[in-house]
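Removed from the display is one protein chain of the complex; every other protein chain stays in position.
Our next item is chain A:
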Amino acid sequence: MAADSRKKSQPARGANKARSPWREQAESYFTHHRKVAEDSARRLWRNPVASLMTWTVMGVALALPVALLLLLTSLQGVSAGWESSARVTAYIELDVPLERARVLSNDIAGDGRVAGVELVDRDQALAEFRASSGLEDALDYLEDNPLPHTLLITPEEGARSTEGVEGLVRFIEGMEGVERVQVDLGWLQRLNAMTDLLARAVWALAILLAAAVVLVIGNTVRLSIESRRDEILVAKLVGGTDSFVRRPFLYTGAWFGLGGGVVALILLQMSLWWLSGPIERLAGLYRSDFSLDGLQFDGALALIIVAMLLGWLGAWVAVKRHLDDMEPGDIAGSG
């Protein structure tokens, strides 16, 4: 940093110990960073109420999009789970005998994309329908069994994507004796479309709130710059570089970010804890294994790092706008 010529020309006092000058420079550089970081943190502690308010604003602004992202991830997990259980139902033409249906079943089972085939013959189907529908009397009036033989096909793991299932459906539809193939993916596609839309909305919200965080921190740091105006002017007067003068405020921004990230984590954990009971009950009613997962360690770490970066960025905006054009000219007196 300081290429101070006079330092070099000093008598060799520093040479009594084996410490190279650049190492001493680096050491004092890091010492200074540590000192500035500690000092900015202490300044925040000294105004606990104001700092806590900023942290809370930041925490709320960060917790909201993160909570929505968590919800979204859980929803996507659910739809993925359902997708894997997608089953294809093939209805055989009414005049096809059971033996022929068995052959079809074996043919389909031989395909690489199919994990298993279950044949439900028409008599069995009628019996089940009679038992579950409560329409026994009505069914008695029918002369013939109106139900066809049915094949319940479970796709292989690899073929469980939307495209894979569609390919499988086309293959089965092309077989002789198959009347109709049904796969209930429509609602799944709708859910996917909805989660996609929700994902975009959440990201848009996240970006807006991140911008808000940057502005809030920027404004707070601006006030802190104003209150330390004298110090800044003197530092510039005695030859402080722009980065020297900026440093404490950038650290302040990062500390605001750290506090905001921690508050966001606390808010998230609290709301998860509060919601976990009702969610379990709701998921139980739908016989779903849906659960709202909190942040893991790496997620929490990422949140805090992002928060610190946002704080730093906010401070940078304030510093760029208010600090760089602060010149000591106006304190040099009149005359």
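One rule holds for everything that comes next: contacts are C-beta pairs under 8 Å (C-beta built on N, C-alpha and C of every residue); 3 or more make two chains touch, one makes a residue touch a chain; residues count from 1.
Basically, contacts and distances are computed from a predicted model.
Peer 1: Out of "Methylamine dehydrogenase (amicyanin)", "Chemotaxis protein CheA", "Phosphate transport system permease protein PstA" or "Cell division ATP-binding protein FtsE", what name does the UniProt record list for the absent chain?
Peer 2: UniProt protein name of the non-displayed chain: "Cell division ATP-binding protein FtsE".
Peer 1: Have a look at A:His149, A:Arg222 or A:Lys236 and name the one touching the chain we're not showing.
Peer 2: Checking each option in A:His149, A:Arg222 or A:Lys236, the one touching the absent chain turns out to be A:Lys236.
Peer 1: Can you list where chain A touches the absent chain?
Peer 2: Interface with the chain not displayed, on the chain A side: 1-4, 6, 24-25, 27-29, 31-32, 230-231, 233-242, 244, 327-329, 331-335.
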